[in-house]
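Only a single protein chain was left out; the remaining protein chains are all shown in position.
On to chain A.
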Amino acid sequence: MTVAAKPTMIEFRDVHKYYGDYHALRGITATIRAGEFFSLLGPSGCGKTTLLRTIAGFEEISSGAVMIDGRNMEGVPANKRPTNMVFQSYAIFPHLTVAENVGFGLRRARLPKEELTRRVGEALEMVGLRGLGARAAHALSGGQRQRVALARALILKPKVLLLDEPLSALDKKMREQMQVELIKLQRQVGITFILVTHDQEEALVMSDRIAVMFEGEIAQLADPETLYRRPTSRKVADFIGTMNFLSARILREDAQGIEVEAQGLGRMLLDASQAPGAASGTGTTAGFRPETATILFEGQKAEREAMGTIDEVVYFGDMTYYDVRLDGTEAPIRISMRNVFGRPVLDIGARARIAWSPGAVVLFR
C-alpha cells in the first residue's frame, strides 16, 4: 500500500489519562501516518473520544506524549494546534449565517474581503453547498449542518481533521452517502482524517487503518482486511462482524504449522499466520466467519465437510442466515448464504452438510 511510505503525522507515546480514580486511557502507543484515513473504533466508554480530544487539545493527558508532525503538544492549547474538529453535534454557530460559520476560522487572518469570500465559496463548493452561504445556520438540515461543519474545519487547511462520530445523527441512507463523500473528500484534500466511531461497518468502509479500542487500550491496530480476516483476539473478532467460535486443542506445533483439533470440524493444519494473537490464557478457540462456510446441496462436494442440524433460519432477502448445530457441539454456529435463484431456503430441523476451509480459520490462544 502507498500509505506505508508516508511519514508519521501523529504519535502517541504511552499516553495515560485519569479522571480522578478512573483510568480512561491506559498506555496508548500508536502512530498515525500523514494523509491516512484513520479510525478509532470501539464501544462507548472505551476511550476513543477521549483519545481524539487529546489530539485536539481539549483533554490534557496525565502522562506520556502526543506528537503532531514531530512536535510535542504538551502545553499547546487547542487554538494553537494544527488540528480542526468536526463535532458530534456539529456545533454550528446558530446566530451566524452559513458563510459566517464557514469563514469563522479565517477571522484572525484578517484577509481582504474578496479573498475571504473566495475561500468561503471554495469551501462551500467542496462540500456541495454552493450558493447556500447566505442561509441562516439554524435553518439547515442534518446533512447540511454536517457539511457546514466539514467546510468550517477544512477551510483552515489543518494538518489533521478530527471527526467525532460525525455520522451518528444521520439516518441510514444519508449516512451511507456521507461515508462515500467523506472518503472522496479525504482523497481530494489529502489531509489526515481521524474518525471516531462505534460503528464497525463504517470504520471498515472508510478507513485505511483502524485502531480497535476496549477499556482505554488499543486491542488491535490494522488495515480493515487484516482486522476482519486475522483478528488477534476473540473480543476484536466479535466486535468486527460476526465470528463462530469452536473450542479447540493444539496437537502439534512446529515449522510446518499448527495442528489443531476443533470440536465439530475435526483435525486441521493451520499456518502460523492464522494464530496472530498472543496467548490470552482463556483457552484455545478456533474461529471462522459465517460467509467462509457454505451449506452443500445435493450433488455438491467439498474437500472438508462437517455435518450438522439446522437450528434457526433468518431470511434477509438477498441472504439467509442459518444457525447450525454441528454434530458433537453445544452452541450453534452461523452460516450466511447468498440466496441464488432456484435454490430453496432450508427448514429448521433439516440435516445439512457444511463445507468449510482450514484457510479461513483463525486460532485464538
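Definition applied: contacts are C-beta pairs under 8 Å (C-beta built on N, C-alpha and C of every residue); 3 or more make two chains touch, one makes a residue touch a chain; residues count from 1.
Simple rule for what comes next: contacts and distances are computed from a predicted model.
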Looking at what's absent rather than what's present, what does UniProt name the missing chain, "Proteasome subunit alpha", "Xanthine dehydrogenase family protein subunit M", "ABC-type spermidine/putrescine transport system permease subunit II" or "phosphoenolpyruvate--glycerone phosphotransferase"?
"ABC-type spermidine/putrescine transport system permease subunit II"
Using the definition of touch stated at the top, determine which of A:138, A:304 or A:338 touches the missing chain.
A:138
Residue among A:7, A:43, A:94 or A:266 touching the omitted chain
A:94
Quick one: say which of A:44, A:79 or A:188 touches the chain that got left out.
A:79
Contact with the hidden chain only, please: which chain A residues?
56, 58, 77-79, 83-85, 87-89, 91, 93-95, 104-105, 107-108, 138, 152-153, 156
